[in-house]
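Before I ask anything, let me first share the structure, which is written out below as structure tokens.
In this view, the complex is presented without one of its protein chains, the others remaining in place.
As written, the chains take the letters A, B and C, and residue 1 is the first residue of each chain.
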Amino acid sequence: MKRSYLTITIFIVVFGFLFATNAFAAPKKLVIGHPACLSGKYAKAGEQAIGGIKACIDWVNNVYGGVLVAGKRIPLEYKYYDCESKKEGVTSLIERLITVNKVNVVFSAYSSGLTLAGAPVAERYSMVYMDHGGASDRIFQQGFKYIVQTIGPGSKYHVGTLDMIKYFDPKAKKVALAYEDSEFARMTMGGAEKHAKKLGCKIVFKRTYPKGVTDLTPLLSDMKARKPEIVVGGGHYEDGQLFARQMSDLDINVKAVSLVASATLPAYYKALGGRIAEGVMGPSHWEYGVTFSPKGAKKVGLDWIGPGQDEFVSLFKKALGKDIIPDYHAAEAGAQVLAYVKAVENMNSVDQDKVRAALGKLKFMSFYGGWDVDDTTGMQIGHSMVDMQWQDGKRVIVWPLEAATGKLIYPKPKF
Amino acid sequence: MKIFVRGGDFIYKGNTQETLSESLSEVFSNRVKEEKMILTLLAGNLIHGLLLGGVYGLATMGLSLIFGVINVVNVGHGQFIMVGAFVALTMFTVLGLSPVIAIPAALIIGMALGFFFFYTVMRRLIRAPELTSLLATFAMGILLEEIAKLIFGADFRGYYWAVGKITLPITTIPMSKLYAFIGSIAIALFLYLWFSKTRIGTAIRSVMEDSEGARVCGVNVSWIHALSFAIGIGLTVMSGVLLTMFIPVGINPYMGGGYTLKAFVIAVLGGLTSPYGAFFAGLIFGLIENGAYTLFALIPGVAPFPLTVSLAFWMLFFLLLVKPTGLLGK
Amino acid sequence: MALLKLENITKRFGGLVAVDKVSLEINEGELIGIVGPNGSGKTTLFNVISGVYTPEEGKVIFDGKDITRLPAYKRAPLGLGRTFQIPRPFSSASVRENVAIGAMFGTLADKVTVDDSLEIADRYIDLVGLEAHRDKASGDLTPVEKKLMEIARALAMRPKLLLMDEAMAGMNPKDIDDMVKFIKRIKEEEKIAIISMVEHIMRAVVGLAERVMVMNQGAKLVDAKTEEALADPRVIEVYLGQPTEQSKWRSEVWKEGKGEDE
Partner (left out) sequence: MKKTLPKYYPLIPVFAAYLIMFLIGFFVPGMWQMVALLAFYCALGQSWNIFMGMTGYVDFGYVTFIALGTYGMSLGITYCSQYEWLGIGIIVIGFILAMFLASLSALLEAFIALRLRGAYFAIACIGINEGLRYFIEGAKIWGGSEGLIYFGALVQALGRDTVNQLTSFWADFSVFIIAALAAFLNMHYMRSKIGYALTAVREDEDAAKVMGINANKYKTIAFLTSGWLGAGVGAMAWGLKLGYVYPGDVFVIHYTVECIVVVLLGGAGTLLGPVVGGLIYGLSKYWLAVIMPGFQLLIFAPIIIIIIVAAPEGVVGLLKRRLKGTRLEMFIE
């Protein structure tokens, strides 16, 4: 009898403890909140983003000396939780970040879906919500006031690629589109289709495949039968590997293959055992080897902030404690930190509405490239993409010509 | 309008302007060409489907065996396939051994895992309501995923086993796929002989039929339970190796989930309790999966890939209702 | 008018004819025994009456209504109660709840609330003498207690006709005598007709039923007064097999035969 009361009491006490809020955020700090995807289906991108953010915060605090507000240098702090790549986690964690940790800005979780899930909460608390992982244009048609995008819109990914191929081979006509059926890849496909038609190409094949696909053989056989010259497609990591691998299995030799997301990652070449990856191209927001520099910024008349590329990479490695090369997820997230710092300094205030207004007007350049958003919707318009190609196990930037680190191999070598 | 829909534009929908600009004769000749092409495609896809089906079949045998003997649906099935994939990957990339050698290694690792999970967890759940066993196997799957993530990271990996390919008039087949198929058939055949010719195989079959009866006849039922679970897991892990011979990329800790659902469909097609049924159902499933894609692609305005997957699940659903003993069952 | 009337019931399982053209009439308040060896089709016949099976041929008429194709759950509210050979209690529920379920969905289904049913249940639990086990989970009862509980559950349905499937199988002679008395008593008190199925405990049959129907290989062999029926040479042959072994079997069977039905 007594023990049962005791059991119940213990339960209540434990619950009470778990409910209790913990420490308040210390003043005189700017806190960046982030419901990160550390586990679940976006774990890979989540890890990269955390690394990128940590690296840039490190740079701001230790190299730059802190954010200059009202004549004082204030350090940045980073507070992140794991949302498990799930929408329920995002909403509750964002609220916790805003109310308990008193963060000054919220970074979105990876993917368009999770970005959308968190937006209403941020909106309710009138909190600047910076999106480095949701590429869907539709996010910005919902009337959210506090959202700002760093990642370029999905529809632009393959535009440059097609321009490049037209530049090198004006006769190439037959284009095949095969993308993953995800928000991001569909945007890319839409953009690519429109642009290909504008360039006078004929689209001989257009299909999507679902997420998590394990065998593309039927789709690729179909594509082979349509005899395309240029293949653009992809979506995420695993299907990008599968795509090239099974194209090789089926001996589909075309003049150019460009895959979004996966092809640009270092692991890609290794996973395909090298040879198959040779000549495969991929568009990217940022790639190790892109040469954006303060000098370049001056040339186009933009402010420069942040570490140089090599500095960023070493800070990134330090932040994660692992010897991995940052990819565009890291660069995006990192650049987002710099954008926030820039906006706060421009306004000389941390007030949410003012910062949001400043972000709307902000134009600058960093190691990530240009940054400029549409003032009303918050959509990214200033960032341009690069195209890279695997050549002898190295990622060579082949487009745009002014950023190129090597010459395009065209047509690509046979599988 | 009708003509255009019939003959013109199978490839993509909604682009009527281009279609309209084509002359009628062109449309007609296109139609003949198109039909011939579709038949070629179908034939090629069916060959690939058959090859893949063999691996699917083997990958499902473990699930059926475990359900047949201890009446537990292994919801973490796919995660054991993932373990197999990592075994193959590690042996190839770190030790430089061909996947053929990884097959027995995977069997041993899988059986060890099987015995471990049986004696720590499953033994206590055999007579429990299915709710608990479903959840327990699911939790095992998550555990494997997270451990794999801890060891290998969340990267998508792959390996390249260069053994050439053969080119047929209708399609190209990489040798590694062919080896995987032959391997699957050999293992299934071996298992069949083992089940029917050896004492212990007979004991397993008797427990499957009637565990009480077998107990009365002096079969050590709890040992058979443990052994069958271990063999089931061993088979599953082994099939993971064969699967990487088929699709040697995209290996990552979270790759298993999709295979679990596929294995369910196949196991049900095969009657859920019969490993051989599962093997043949795997072949049929492979054929349907690849064949249906080609046919669905003819319908304008739909996405054939998800429709194929959807078809598989509706098939499972109706089959369960109409004939729970499976396509090949009595 | 007969309470239950079976007309040429035939039930087949594949090629096997389990019940072969059986006709039977039972009047209100009558107690009749159905006797037959293992596999003679008694349980199948019970299942046809209670609606578990639908016969291929023939009619089941209960209380003037043709119920041949009526699902089982619609028969109970008409006044058809049943017990099972191997008791089938709702194990996780208590004795009281088990019996109350009978009251809730039997002939009183539309008239009683849950609380009423529990009260009715208490009455029948007292009647069968299980007061001490009222709140025990029914799965924990002994086999004999389970039988009693099943009878209480069936009685709580307030049936007009009660089908008792091997009520006495597996009991010792004293329990059988008690049970016989008990069945007779409830027949009088509750004013219901009872069909009791007995495999080969002749002791029970003799004491219990005024009338018996003997079945063999699915068909009706004899339908007569108990003494007459049991004296019938055909019955003796069916039951006792070859005359040479007659004496050896007779004593065993008459005293305490144990029966497991099909």
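Going forward, a residue touches a chain if its C-beta (ideal position, glycine included) is under 8 Å from a C-beta of that chain, and two chains touch if they have at least 3 such contacts.
Predicted model, so just to flag it, every value in this text is computed and none were measured.
Peer 1: Need the list of shown chains touched by the one chain that isn't shown.
Peer 2: A, B, C
Peer 1: Considering the whole complex, which of A:V31, A:I74, A:I98 or A:L242 touches the chain not shown?
Peer 2: Candidates A:V31, A:I74, A:I98 or A:L242; residue touching the omitted chain: A:I98.
Peer 1: Just name the one of B:L95, B:I108, B:A128 or B:L298 that touches the chain not displayed here.
Peer 2: Reading the full complex, the residue touching the unseen chain is B:A128.
Peer 1: Go through chain B and note every residue touching the omitted chain.
Peer 2: Touching the missing chain: residues 67, 71, 73, 120-121, 124-125, 128-132, 134-136, 138-140, 142-143, 145-147, 150, 261, 264-265, 268, 272, 296, 301-310, 313-314, 316-317, 320-321, 324.
Peer 1: So that we can see where the missing chain sits, which residues of chain A does it touch?
Peer 2: Looking at chain A, the ones touching the missing chain are residues 1, 3-4, 7-8, 11, 15, 18-19, 21, 36, 38-39, 43, 80-84, 87-89, 91-96, 98-100, 113, 116-117, 119-121, 123-124, 138-139, 141-144, 181-183, 186, 208, 210-211.
Peer 1: Considering the entire assembly, which residues of chain C contact the chain that has been omitted?
Peer 2: 50-52, 71-77, 82, 84, 88-93, 97, 100-102, 104-106, 109, 114-115, 117, 153, 157
By our rule, only the chains that are shown with their structure count from here on.
Peer 1: Once you've mapped the touching chain pairs, tell me: line, ring, star, complete or other?
Peer 2: other
Peer 1: Which chain is most remote from chain B in terms of Cα centres?
Peer 2: The most remote chain is C.
Peer 1: Chain B to chain C: how many Å between their CA centres?
Peer 2: Using C-alpha averages as centres, the distance is 52 Å.
Peer 1: Roughly how far is chain A from chain C, centre to centre by C-alpha average, rounded to an integer in Å?
Peer 2: 75
Peer 1: How far is the middle of chain A from the middle of chain B, if each middle is the mean of its Cα atoms, in Å?
Peer 2: That pair's centroid distance is 34 Å.
Peer 1: Touching at least two other chains at once: which residues of chain C meet that condition?
Peer 2: Residues of chain C touching two or more partner chains: there are none.
Peer 1: For the complex, give me every residue of chain A touching chain B.
Peer 2: Against chain B, the touching part of chain A is residues 39, 41, 43-44, 47, 181, 203-210, 212-215, 217-219, 221-222, 225-226, 237-239, 241-242, 245-246, 249-251, 262, 267, 270-276.
Peer 1: Given the complex with chain A, which residues does chain B contribute to the contact?
Peer 2: Interface residues on the chain B side: 11-12, 15, 37, 40-41, 44-45, 48, 52, 146, 149, 154-162, 165, 167, 171-174, 177, 247-252, 254-255, 257-259, 289-290, 293-294, 297, 303-306, 309.
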